[in-house]
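Dumping the structure here so I can ask a few things about it.
Missing here: one protein chain of the complex. Every other protein chain is in place.
Let's turn to subunit A:
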Amino acid sequence: MALAFDHAGDGAPRPISSEVVIRMDGVQKWYDSFQVLKNINLEVHKGERIVICGPSGSGKSTLIRCINQLEKHQQGTITVNGITLDSHHRHLDQVRREVGMVFQQFNLFPHLTVLQNCMLAPMKVRGTSKAEAEAIAMKYLERVRIPDQAHKHPGQLSGGQQQRVAIARSLCMNPKVMLFDEPTSALDPEMVKEVLDTMIGLAEDGMTMLCVTHEMGFAKSVADRVIFMDRGEIVEEASPAEFFTNPKSERTRNFLGQILSH
C-alpha cells in the first residue's frame, strides 16, 4: 500500500494511507428551499482522523449523517469503501455495516442490557452466532473498560459509561469508519475525559474517524485534519497546527476567537 504524507503537524508528520475510505463529490442537500450542504468535496483516507467544527446550524451533523444516509443528499456522489450510495438498498446496507456512528444522546436501546445492546447488530445484521456475538461484545466492552456493567440496563449507567457502551456497540460491527456527532456535548464535564480517552485509544489503533466536536484539545492532539464548516460549506481544511495558529479565512478566525475565549 502506497503511503502519502499529510500536512506536517506540530510533531512528526503521520503517514496517511492513500486508500480512500469516504469520498464526497459535489454533495448538495436542501431542506425544502433551504440549502444545508453546498458543494461538499471531501476525501477521507484510511486511518485518518478528521475533526469537523463550525458554528451551530452550519451543517456538520447533516454532513456526517449523509455518509450513512440517515439524511439523503440530493446532488453529488458519496462513495464509502468503494460503494456508491444510490437508490439501491443493498448498497445502503453494505455501507451501514461498515460505518459506525456515535450520537450526542447515546441512543442506547433502553429495553436491552448493555451486553444485548452490543450483541444485537452482529447477530441480526451479520448473522453471527450468539456465543460469538457475546464474545465480541465482551471484547469491546473490555476495551471501553466497562465489562462489569454488561448485565445492567443503560438507564443504570452514568452518561460517560453510556457513551462508552455506544462506542463499543458500534465497534462490535467491526466498522471501517467511525462517525462521531458531538459525542461529549451531552455529558457532565467530569465525564468528558473518559469518552475522549476512549476515542483517543481508537485513533491510536488506526481507526478512521470523523468527529464533529468542539473539543479543541482533542482536535489539536488527535486530528490529522480539521475541517471548518459555516453555512453549509467547507470553509477551511487544514492540519491542526495550521488551523489553530494560522487560519486563513475571516470566518474561521471569528469562530476560533469565540470558541477559544470560553
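Annotations for the structure displayed:
In this section, contacts are C-beta pairs under 8 Å (C-beta built on N, C-alpha and C of every residue); 3 or more make two chains touch, one makes a residue touch a chain; residues count from 1.
Operating definition for what follows: contacts and distances are computed from a predicted model.
Within the choices "Cytochrome b5", "Nitrate reductase beta subunit", "Iron-regulated ABC transporter membrane component SufB" or "Polar amino acid transport system permease protein", the name that UniProt assigns to the complex's undisplayed chain is "Polar amino acid transport system permease protein". Only one residue from A:Ala121, A:Ile146 or A:Ala168 touches the chain missing from this view: A:Ala121. Of the listed residues A:Val99, A:Met199, A:Val212 or A:Met229, the one in contact with the hidden chain in the full complex is A:Val99. Summarising the interface, subunit A meets the missing chain with residues 68, 70, 89, 93, 96-97, 99-101, 103, 105, 107-111, 120-121, 124-125, 153-156, 166, 169-170, 173.
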